[in-house]
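Report on the following structure.
A single protein chain has been removed from this complex, and every other one stays in its place.
In order of appearance the chains are A and B, and numbering begins at 1 in each one.
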Amino acid sequence: MKSGQEQFPSAARLKSILPLWPLLPAAFYLITFLFVVLSYLLYLSFSTASGAFPTLATAGNVFAMNEFRQAFVSTLLFVIVGTPLELVAGLALAMLIYKPFFLRSIVRTLFIIPLAVPGLVTATLLFIIFDSNGGFMNHILMGKYWFFPHVIRHAVDWRGAQWSALSVAMIGKIWRDVPISMLILLGGINAIDPELFDAAKTMGAGLRQRFRYVILPLIIPAISSVLLLRSIEMWKEFIFPYILAGRYHLLGTLIEFLYMEWGGKYEHEAAFVALVLVGCIVVSVAVFMFLVDIVRRMVSDVR
Amino acid sequence: MGKLDRFTPTSPLKRLVWTIGIVATAFMVMAPVYLLVKYSISDMESINTGGLPVPLWPYHPTFAVFSYLFTDPEFWQVVLNSLWIAIGTVLLSSLLGVPAAYVLARYKVPFRRAILIGIISVRLFPDISSVIPISVFFISLNLYSSFSGVILAHTLLALPYVIFIGMSAFEGIPRDIEEQAMTMGANQFQIFFRILLPIAIPGLAAAAIYTFLLSWDEFIFAHFLLDPGGKIQTLTLYLRSRITFQPPQNLLAAISVCLSLPVIIFSFAVQKYMISGMTAGSVK
Partner (left out) sequence: MSELIIKNIQKFYGDHKVIDKLDLQINSGEFVTLLGPSGCGKTTLLRMIAGLETIDGGELYIGGRKANNIPAQKRRIAMVFQSYALFPHMSVKNNIVFGLRIKGMELHDMFTRLDWVLPLLGLEGLENRLPREISGGQRQRVALARALVLDPDVLLLDEPLSNLDTALREMAMEELKRVHRQVGKTIIYVTHNQAEAMTMSERIAVMNAGHLEQYDTPGALYRHPRTMFSAEFIGSPSANFIPGTIEIKNGELVLNSEIGLLEIDETRKDYLRNFSGRSVVAGIRPQDIILSSTRTHRRASDSHVTLGVELIENHGDRSFVLGRFENGLPVRFMAANDSDYRTDARVEVLIDGRCIHLFDPETRQNILEK
């Protein structure tokens, strides 16, 4: 009797789990890859080409590398400068089209064109435009066209200096990805009842005050979403610096460089940098969550 | 009252600033696309101008680079390779992802939230970090420089999108239809294949197109998993290999046009789904 009672719930459980079997192939696939990626990443990072494991020798090699330190600082700057820029640009675009107007859907479609252009293609185009020798951007800035003032005297070798190469890479990255942050913010703004804007208006609030007191506080969740998701993307960035910044590495391009350029000699170091990159993302997400929590508490105190 | 908003009185000055903003943004968005096309049909004189400003429209527009590309067997080979890899990715990721999407959308799955967050994190994990262990693993499995290796890797990237877009396609179907079929005696298979799948086809097609595009313009995994000197190259690798110290700009632009044209066209076809894929996980 007792065993029967115990059997009954487990049989019911089985019956409720059984129809879930179509989930298995995908789960198996993802879990296998997850296992492979994590175990190999850890194994490679803490072993050497000569087979030693576990060892911190690879980590030591990486930390001693000048390139690594530079890449780390550059990546950090890339994230810290690029993410807010993308947020502000996305917010500006969202504010332009959050109100319904004639042909809005067409304008919105126009604004997401950059998403439809492959990153490699955008990077290639910037490679052409920012060419040091006869590049379009140099010609514009040298005042060769009627529509732009004379800003620089000599052609700039954009890809030849760290700051300019990485800036061009960042411009490309932001140009391509700004529609995503625009769409997230637009979703946030359009979720606000438009009567709130009307109410603020009848209470005397002008454009700026409506933005400051109504829109901004109500899209804080959307803003933190943008900051979080887009900063992860900035950490991960590969294609733009790879095409445009050559030897001025970010962490992403450093991994490629270490793995590809030396005939497998620095495979383990590459894996370690890859692990560091993952660690950076995890830490920055944690720090971000912590900051958001503080801000949230401050806001609820003010009320 | 939302639709009435457009008639809200605004001062002419604000309207002007707004119009300028829209036009300027539209310009910023369109200019690179224009330049890409312009460079692809430029003659050499319009590129090597010898100090004269690069013309805004080529002196002698020509499709010469395109006809060069289209008569180059290597170009057709890489296009075909990219095509096969993309089709393979679509098939494999649909085969794995659609059933999973169906179950996640329709059944009470234990730890559903954790599973969904896990699937999103797959997407947030840096490709450039996962590519090293996967390369090493594939080399050991003899999958290096093979179609199947790249397809397996691209499927890993595409699977979260297929599951998410597929889920929303299944969730859009009213549960009543399914229950109606159940009361009429249909089993799980019949319900899935005869009723849900046909209704969900548009959404699933969008997921397939999205997957196709993702694989078509993917670079990192192709770069790591295919031997640079080997037989199998994709269109993205072909473009990358042409970016050298002083590359012919019109050739780069022409390859870029070929690479992006299908992406741009199909992206707008699946705009709605692409947006939901891109912004998935942004709403907490």
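Note that in this section a contact is a pair of C-beta atoms (placed from the backbone, for glycine too) under 8 Å apart; a residue touches a chain by one contact, two chains touch by 3 or more.
Note that the coordinates shown come from a computational prediction; the quantities given were computed from them, not determined experimentally.
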Which residue of A:195, A:261 or A:293 touches the chain not shown here:
A:195
Decide which residue listed in A:148, A:213, A:262 or A:290 touches the omitted chain of the complex.
A:213
For chain A, which residues lie in contact with the unshown chain of the complex?
193, 195-196, 198-206, 209, 213-214, 217-218, 299, 303
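As a working rule, only the chains that are shown with their structure count from here on.
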Spell out the part of chain B that touches chain A in their complex, as residue ranges.
1-3, 5-6, 8, 14, 18, 21-22, 25-26, 28-30, 32-33, 35-36, 39, 47-49, 51-54, 56, 95-97, 99-100, 102-104, 107-110, 118-119, 122, 124-130, 132-137, 155-156, 159, 163, 188, 217, 219-220, 223-224, 236, 239-240, 243, 246, 249, 252-253, 256, 259-260, 263-264, 267-268, 271, 274-275, 278-279, 281-284
Any idea which chain A residues touch chain B in the complex?
16-17, 19-20, 22-23, 25-27, 29-30, 33-34, 36-41, 44, 92-93, 96-97, 99-102, 107, 109-122, 124-125, 127-129, 131, 133-136, 139, 144-145, 175, 180, 183-184, 187, 194-195, 198, 207, 221-222, 225-226, 229, 232, 235-236, 238-239, 243, 252, 255-256, 259-260, 267, 270-271, 274-275, 277-278, 281
